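Complex shown without one protein chain; remaining protein chains in place.
Up next is subunit A:
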Amino acid sequence: MAGSATKTVHDIFQSMEYGPATTSTFATAQAWLDHHSRSLGLFIDGMFVRPADRQSCSVTDSTGGAVCSTVCAVGDDVSQCASSAANGYKAWSSLTCQQRAKVLLRLVSLLGQHGQCVSQLCELCGAPCSLSTLVRLLQYYGSWAQLRDTLISGWAPLGVVAVVVSDDCSLYSLLLKVLPALAMGNSVIVVPGRTKAPPALLLAQLFVAAGLPAGALNVLTGGDMSLGAEVAQSPNISYITYSGNKQDAVRLCEATAGMGVPVSVSICIGPTCPFIIFESADIDSAVDGVIEAAFKKIREVHWVLCVQESVLESVEARLRLRMAGMKCLALRSDEDRTLVDAAVQEAQQQGAMLIQPCTAPPSGAQYPPTVLCRAAPSSLFVVSPSPGPLLPFMTFRTNTEAVAIGNHSPHGLAASIWTEDLTLALETAKSLSVGSVWVNSHSMSDPCMPVCGHKDSGTCTDGGQEGLYQFLCSPGSSFPTLPRSWVVDALLALTHNYVCTTDLPISVSGCSLAVQSPGCGDVLAYCPDGGRKDVRNAVEAAVKVQPGWMKKSASARAQSLYLLVKCLEAKRQDLAASISAQAGVSLDKAEKETDFSISRLNDWAANCDKIKGGNLPVPHSGLALSLPEALGVVGVVLPDKNPLLSMVTLLGAALTTGNAVVMVPSQKYPLPALTFIQVLQSSDLPAGLVNILTGRRDQLTVALANHSVIKAIWYWGSAEGCQYLQHTCTNPLKTLYLSSQKDEEETDEGRDWTRSSLLEEMWRNAVQWKNVWIPTA
């Protein structure tokens, strides 16, 4: 503002304008950067490392000015970092819970001293993060570090965890992964996005100053996602978890498939979220809310405004009025501007009306906040939203239609609903298949709430106690279960297999496989050879009954499962005989397995009403509910070992939590599963809830992987199968639980299906969490 200094009191008295915005200073952050000569190294083993001859990449601020440069790590750095992290893990995990908690809490007081530097650096790098949020995160996870052995006894840290985030991911989302991993005793390798690297490096430095052992937190910086995959290759890594946008998530999943490391992703950047205004809403507040949410400086999700037809005009009028004084918002680049222009033009051609405070400037990386009225779910700008401050605006007629529109999307991150009618709010919150529902509010978050993107928005839970389990392995289990072999052409092999079988008649048309007894080649039976179409039919059937099963009360589900136990008991002899004949074990041993299966199913039935959410103590007033929900249809490829017990364990986990299953019994030992079909038939479980498809494992795995309705696959099989699933199940994302079993030596090795800690591990895998925020005064 050139003439601002000469503005007289009288001018301002007339115009009543605001004074010039105070420009923030970054003196403290600049001093820190200067101290590091404006070129930051990698943070390995508790110190900055600047290896020679590395490419550097520059970090710029919002105006394009250079902030500093960072090092692009290469293979040597990654292996140095991984071995440092392995040592860091030894030091960190050998501390007591209290000692770990102390380090996290000491960082809180360090933030008191260096908070200014941290917040300035975050702002300078375009990732503003309030100090109070950081403190809350540290205090929350400090308390979990303290209580790990008390409240989650028996569970142990995984080892070295890699946290990878995309460039556009916020510092909050990054720390929502790093801090729980540390709090549980893991060591962490952070691979931050390019622009978030400086704050991440500063925090790592502060962590070491707070007493974190060297190597427990390393930061590797680099150019793009390929660094994440490179980190995964290192044999020391136990687990990779990712936060950010979908494209980079897919890239990471594909690049790390078959490396033997479990990968889970949270898509917190870019999903489309409905903003639903019912006629019973406080319209003024709702309109203020949507403007705040959709036209923020940093927009992480794409909102779509859905308004009940009866209040359409009133919302539209208020939007016009409230947006009148708004200024243009900055875009990331000139390319984004081209995309925005194209999207708006396209929308106008389809008859969309614009609400804008001013017309767009002819060029430049900025655009006025724009509401695109008369949008429809099929509009291009709704289906594939462009960057920039664009808000599609559509209408619905009834409450049911609002839910239908809200759910008709591949994304499932969050929704904001506005109504003063509590019943309507809770019913809608229940019906929306999203991870977070904000009632009469939006974008609220707190580390104590488990956040879990549904559908294509993620495969893991972050935050809350539930979010800790991704960094822990259950008592008695050995992690990782995936082999560290990298089968280059496994993918090809499996796909090849698939292509072949499509030429053969499939079981829909009656093809069958011979089932042989072990040792000798006697044919015990012929079972149908299921294929793609059988999976399709099974999923169709499952989708029909699953919602009803989930809606049943927990106690009704328990009764159904108890009845299933009774039916199982009735068939006890037959099942034992089939196990014995099939697996070649003594009848005595087979009976033992059957009895154990009966008691396992009893356990599950008893567990039905014990798996519950609740109201969590968020630091806001009102209610913040965390509710477990079924995943939907789960595909299970069963192991060879303990054919009946493993099946009942996994089936029970899925059914207890309200899921439907499509199960593929062991290709080698399908007989117990076939016998179990009779048990199912005599039970009162709705037909279609449990589907058992025998046939070739690989062929059926491919079919399961390529059915979008299936939200999760639990797989026991070949390393190739694991790689195939990791590579394929990215669009839409499926939650994978993979174990590779070695065909030869399945007797003594592998999972112990009798241990009771399996129950908790499996039900946690069978649910997704939904949080419902109902803030009140």
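By our rule, contacts are C-beta pairs under 8 Å (C-beta built on N, C-alpha and C of every residue); 3 or more make two chains touch, one makes a residue touch a chain; residues count from 1.
Definition applied: contacts and distances are computed from a predicted model.
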Undepicted complex member, UniProt protein name, chosen from "Shieldin complex subunit 3", "Deoxyribose-phosphate aldolase", "Alpha-1,3-glucosyltransferase" or "DNA-directed RNA polymerase subunit": "Deoxyribose-phosphate aldolase"
Option from A:65, A:325 or A:362 whose C-beta touches the chain left out: A:325
Which of A:137, A:163, A:281 or A:468 contacts the chain that the document leaves out: A:281
From A:51, A:357 or A:622, residue that would touch the chain that is not displayed: A:622
Hidden partner chain, residues of subunit A it touches: 7-13, 15-19, 21-22, 280-286, 288-289, 314, 317-318, 321, 324-325, 418, 420, 440-441, 621-622, 775-777
